[in-house]
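The complex is shown incomplete by one protein chain, all other protein chains being positioned as in the whole.
And then chain A:
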Amino acid sequence: MKIKVISRNPNTYQRETTDQRNKIVRNFNTPADPFRAQVEYTRALNATKLERVFAKPFVASLDGHVDGVQVLAKHPNRPSQIYSGARDGTVKVWNLASRECQATIEAHRGLVNDISVDNNTGDNFVTVGQDSHLKYWKISSVVDGQQKVPAHSTPLDGIIYGVSHLSFSSDFVTCGEDISVWKPFRETPLRSYNLGTDTIHTCRANPVEENVIVGARSDRSIFVLDTRQDVPVKKVTMKMRPNKISWNPMEAYSFTVASEDFSLYTFDMRYMEHPTQSHQGFTSAVLDVDYSPTGQEFVAAGYDRSIRLFKARDMTSRDVYYTKRMASVLSVLWSADAKFVLSGSNEMNIRVWKANAAEKLGPLTKREKQAFAYNEKLRDTYKNHPEVRRIAKHRNVPRHIFTAAKEHKLIKDARARRDLRRAKAAGLDEEDSYLPQTQKVMVGDAEM
C-alpha cells in the first residue's frame, strides 16, 4: 500500500525573518463563502451608518459682505475664483482655496443684479445693478491692482436684471425690459429683442449651444431664444413665477427652473409643453438653482433657510443643508471642481459646503481610496434594503421645515382628494382625469 498524508513545508507559509512581510498563499478553488451575502449586507449597513456619522457638510464661511448676498458667479477656467454681489452694491472676489477675499469693489448703487465672467478670454467680468449701469471689470487689475473703477461703464435707460456670457465667447446677453446681445466695451447692444411689456427678470445663455438663451418673464412665462433669429423659438407659461434658471452643462437641451411654488422643474428645450420632471422638498419659494459641472446633480436655494441637492433626474432631494443661523438663501453655486457648493444668504454670509456631505477632504492614500470606493459600491448595491434605505434617507431638519412639510403634504393630499371627487361628480373616469404634477403647473399651450 502506498500511503501519503498532507505534509506542508512551513517555509512556504511562514516568513523567514520578522522584517519580511507575512506570506500569503491563496487557493482560488476554495468553495464560495456561504455567508458572503450577509457579510456584504453587514458591511453595507455599517458603511451607511458611517456615512451618516461623517456627514459634516459645512466647510467654511466667507464673511465680509455687509448685506445679503444676491448673486454668486464662478470663473470659467479658474476653479478657485468666486464672485459675489451683495444687496448694497459691493462685489467681492474670493479665493476659494485660501478662503480669502481678494478684492472688494463698490460696483453699483443699490443691488447688484447679476455677475457674469467672460467665457472666451476669462480676463474680465460684467456686473449689472439696480442703478441701470452695465460695468466691465478687468479681473487682473481688480484683484492685483486693487483698482476700484470699472474698465468701462455704460449707463442704460432701464434696469438690467440679468447678464450671461455666451459660451466660448466674449459676447453676452442682458435682460430687463428687453433682451440685448452685447459685444464687450460697446455703448450700445448689438441686437435687441423686444418680447413685450413684461420685465424679463432672468436669462441664461446655453453653455454648449452658442446662440441659445433661456429666460423668464414677469408674466410667469419661460422663453427660449435663438440669437440668430428675430423672435423667440418657444414660450410657455407656468402657473407660478419661475425665479431662476440653470442649464444642464452636459445636456445642451435641458434646463431647470427654480419656481415660486416650492418646486423646481426640469424642461426639455425641444418639448416645452410641460416639464419632464419636478423636484420637490422645499417648503418655501426656491430662489436660485445651479448645476454641477458634471450635469448629474444640481443645488437649489430655498427661502425656507435651507439648500437642497438633487440628482438631476430625481424627484426628491439627495441631501439638505442648513445651519442654525443661516437666513433665507438668495444664491447658490456649484464649484467648478464639482466638490463644493456655495450658498449666499440674506444674513450676509457665503457658506462653503461639501457636495458630498460625508466626503473626506484632502489627499487620500491608495487604501483609503479603495476603501471608500468599496463602501460606496456596497451602499449602492444594498440601497434598497429597508434598514439601509432608512438610515441613508433620514435627515434631521429644523422644526419649521419639518412642520411645514407635514402641512404641505396634508394640503397636497386634500387637493388630490378634491380633484378626484370632482372628477367623479362630473362623471369622468378616475384614471383619465388624473393629471401628473408636471402637467398641472403649466398654463395654456406652448407658443412656438
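The rule is simple: contacts are C-beta pairs under 8 Å (C-beta built on N, C-alpha and C of every residue); 3 or more make two chains touch, one makes a residue touch a chain; residues count from 1.
Here is the rule we go by: contacts and distances are computed from a predicted model.
Matching "Ribosomal RNA-processing protein 42", "BING4 C-terminal domain-containing protein", "MIP18 family-like domain-containing protein" or "Origin recognition complex subunit 2" against the UniProt entry of the left-out chain gives the name "BING4 C-terminal domain-containing protein". Looking at A:Y13, A:Y374 or A:Y434, the residue that reaches the missing chain in the full complex is A:Y13. Considering the complete assembly, chain A touches the hidden chain via residues 1-8, 10, 12-14, 22-31, 33-35, 37-39, 41-43, 46, 49, 52-53, 385, 391, 394, 396.
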